[in-house]
Every structure is written in C-alpha cells, then in structure tokens.
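Below is a structure I'd like to ask you about.
What you see is the complex with one protein chain gone and the rest in place.
Letters A and B name the chains as they come in the text, with residue numbers starting at 1 for each one.
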Amino acid sequence: MKDMLKMGLILLAFTAVSGMILGLTNDVTQGIIQERLEEENIQAIAGLLPEAEDFNNLEDEAILQRDLIVEVYEGQKEDETVGYTVRANPIGYGGRVVVITGISVDGEILGVEIAAQSETPGLGDKITDNEYLDQYVGKSTEEELVTTKGGETGEKYINAITGATVSSEAVTDGVNAARALYEEVLKSR
Amino acid sequence: MSLESIFIILISAILVNNFILSRFLGICPFFGVSKQVETAFGMGMAVTFVMTLASIITYVVYGLLDHWNIEYMQTIAFILVIASLVQLVEMIIQKTSPTLYQSLGVFLPLITTNCAVLGLTILNIDYDYNMGSSIVHAIGAAIGFTLAIVLFAAIRERLELAAVPEVFKGFPIALVTAGLMSLAFLGFANLV
Partner (left out) sequence: MKLNRIFIKGLLFDNPVFIQLLGMCPVLAVTNTAENSLFMGMATTAVLLGSNIVISLLKKFIPTKIRIPIFIVVIATFVTIVGMVLNAYFPAIHANLGIFIPLIVVNCLILARAESFASKSSTVGSVVDGLGMGIGFTIALFVLGSVREVLGYGTFYNIALFGDGFQPATIMAMPPGAFLALGLLMGLFNKIISKNVNEL
C-alpha cells in the first residue's frame, strides 16, 4: 500500500513537472499562433470584401448557435454595411475545412477562401485553387448550391474536383451554411 | 442524433476512411498479428472494446481540460487514459473470464501503443463529435479495423503457399498486398 502511494506520487510529480513545462511553452507559442491567425484572418476577410473599410465581429447568439458557423464579420464603409464574411468549418476528408465566404449586402457570393484544410495533397487540396473556388463567385444566395460530378451546368451547380468529391462537398457545405445564414438572419438585419 | 448521421459516420469509418487502409492508423498490429485469421479476429475484438471505452472517457476528460483551459495537456491525458484503461481491462478480463483472457490477453498490452486508439480519440475531438457520435465513430472505426485485419490475414494465410521471389518474402510482399487492398477500398471513396 505504502509502495503504491509512493509510486502514485512519483508519477504525479512527473506529470506536474511536465504540465508546468507545457504551460510555459504554451504561453510563449500561443501568442505567436494567435497573432498569426488573426493576421491571416484579417487578410482573408479584407480580400473577400475589398470595398469594406471597417469590420465588426457579430457576436450574436442566433448566429453563433447555427451549425458549422464559427465567426461572422460585418464589413462597413462609411457606416454603411457593404457585406458579410462568414467563417464555417465543415468536415472534409481529412478533418475540418475552414471556409470563409464573402457575401455582398444584396445577396451575391463575392468570393470563397479556404483558411485551413488537411485534405489529401494532390487531390483534395485542390479546393484551395482559384480555378475551383472561382466557381462560387457570382452565385446568388437564394438557392442551395449542389456539388455535381456529372458536369451539369446551371446557376446552382458546382463541379466537383475529380477524385475529391468529399473535399469539394465540404466547401459547398461551408458556402451553403453561409448562404443560409445570410438568407435567414443577416438579410433582415 | 438522426439515424442518417449515424449511418454516415459508420459507413465512412468502416469503408471510406478505413482506419488502416486509408488513414494508416494501427499499422503495427495490422502487420504484426495478421498471420492467422483467428488471432486477427481476437485483436479486432480487443481493439473494439478499448476503442469504445476510450472514446467515452476521453470525451469526458477533454470536457474537463477545456473547462480549465489546459487543452495542451490533451496528448498526455489521453495516452494516460488509454494506458490505464488497457491495464484495467486486462485485470478485469483476467479475473472474470479466463477463457477470454487466454484469447485476448496477449494483445491487450499491444493496444496502448496502437495509434488507432489514440488517433480515434483525437479525431473525435477534431471533428467536434458529441458523446453519441464519438461512440458511433469508435464502433465504426473498430469494425473497419477488424474487417481490414481479418481480410488481410485470410490473404496472408494463402500467400504463405505462393511462390514469391526471395527478396519479397515476408514483409515486402505483405506491404504490396496491403497496397492492393487499399486500392480496392479506394473504390468506396465516393460513397458518402
């Protein structure tokens, strides 16, 4: 019994020391990581809504409780709203895909940006190519977008990347989440 | 949780994102204990047991870590949970069912360093699965693991009798075989 207690204490001591070391490392790296993420985020949302001069983070319960939605910014120019950027995190082939969608105030998709992904290199990671993402630009938010493998053309269709349907669908899911959010909540603000 | 989402998680874990053949989790036991169908099945059962329990416990543990804002302790906490769980399961089985211990016992210590178990618990967190989805995911992953390892064992039993070039005997031919299996499983890629 005494032996077990001693061993438990030794293990606890090792874990405590490791926790302390990790806490210190975390303090150092966390700042750098946060800073980088914020910088990337600002660049991404500014790229999607080039017109806007100021961005407000909308921390509304009704928005953040929705499926897949992570963060929403309202872009303003001279106190007038010009559009929104919606950050969503649908599940792809290799984990979450972070999709930022820019939507103009009159319901047009202005652009889509992939902020983070871990899809298969050479296949799924083609979702970051402009060639693919440009398909979303100019679509209206009124109709749900559909990923197609058959090459159908039309307002609501997005052509999937060959061999990477799951990844393509993930992006469409993210854009659809943003689109629905705009239609159901943001539009009537 | 809807029946549909359960089905999707299961199919995706068993076939599309098969833990061994497409995610490369659990490669060591895949090659290590796949010489006979029977032992392969035993390993599969042991892994199923540990995976399901581990997902439940790590789900609760992560809740605590998140609450105290020390998510960076995740790896340490999870691996310790899995190691103690394996030890516990070993003791319980040994006491309650000697026959089961006879068949599973040898595999249990190996499961601690089976990356499929730790990988599963980390994926559950990455995917933001709730308790229910985590359990379904664990069961799907375990079935996928068992399926792959049993199929592979069946092939290897026959491979023993085949005329294989000297330099490919043993591990190299096993790898090539696994490659062909993985290629076959790639056919499921567009299923969900």
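Please note the rule applied: contacts are C-beta pairs under 8 Å (C-beta built on N, C-alpha and C of every residue); 3 or more make two chains touch, one makes a residue touch a chain.
Because the structure is predicted, anything quoted here is derived from the model rather than measured.
Visitor: Looking at the full complex, which residue from B:11, B:83 or B:131 touches the chain that isn't shown here?
Guide: Answer from the full complex: B:83 touches the omitted chain.
Visitor: Identify the residues of chain A touching the omitted chain, counting contacts across the whole complex.
Guide: These residues of chain A touch the chain that is not shown: 6-7, 10-11, 14-15, 18, 21-22, 25-26, 28-30, 32-33, 36, 94-95, 116-118, 120-123, 163.
Visitor: Tell me, which residues in chain B touch the chain that this view leaves out?
Guide: That gives, for chain B, the contact residues 21-28, 31, 72-76, 79-80, 83-84, 112-115, 118-119, 122-123, 126, 165-168, 171-176, 178-180, 182-183, 186.
By our rule, only the chains that are shown with their structure count from here on.
Visitor: When the centre of a chain is set as the mean of its C-alpha atoms, what distance in Å lies between chain A and chain B?
Guide: 30
Visitor: If you look only at chain A, which of its residues touch chain B in the complex?
Guide: Within the complex, chain A contacts chain B at residues 15, 18-19, 22-23, 25-26, 91, 93, 95-96, 149, 163, 165-166.
Visitor: For chain B, which residues are in contact with chain A within the complex?
Guide: Chain B reaches chain A through residues 16-17, 70, 72-73, 76, 80, 123, 126-128, 189-190, 192.
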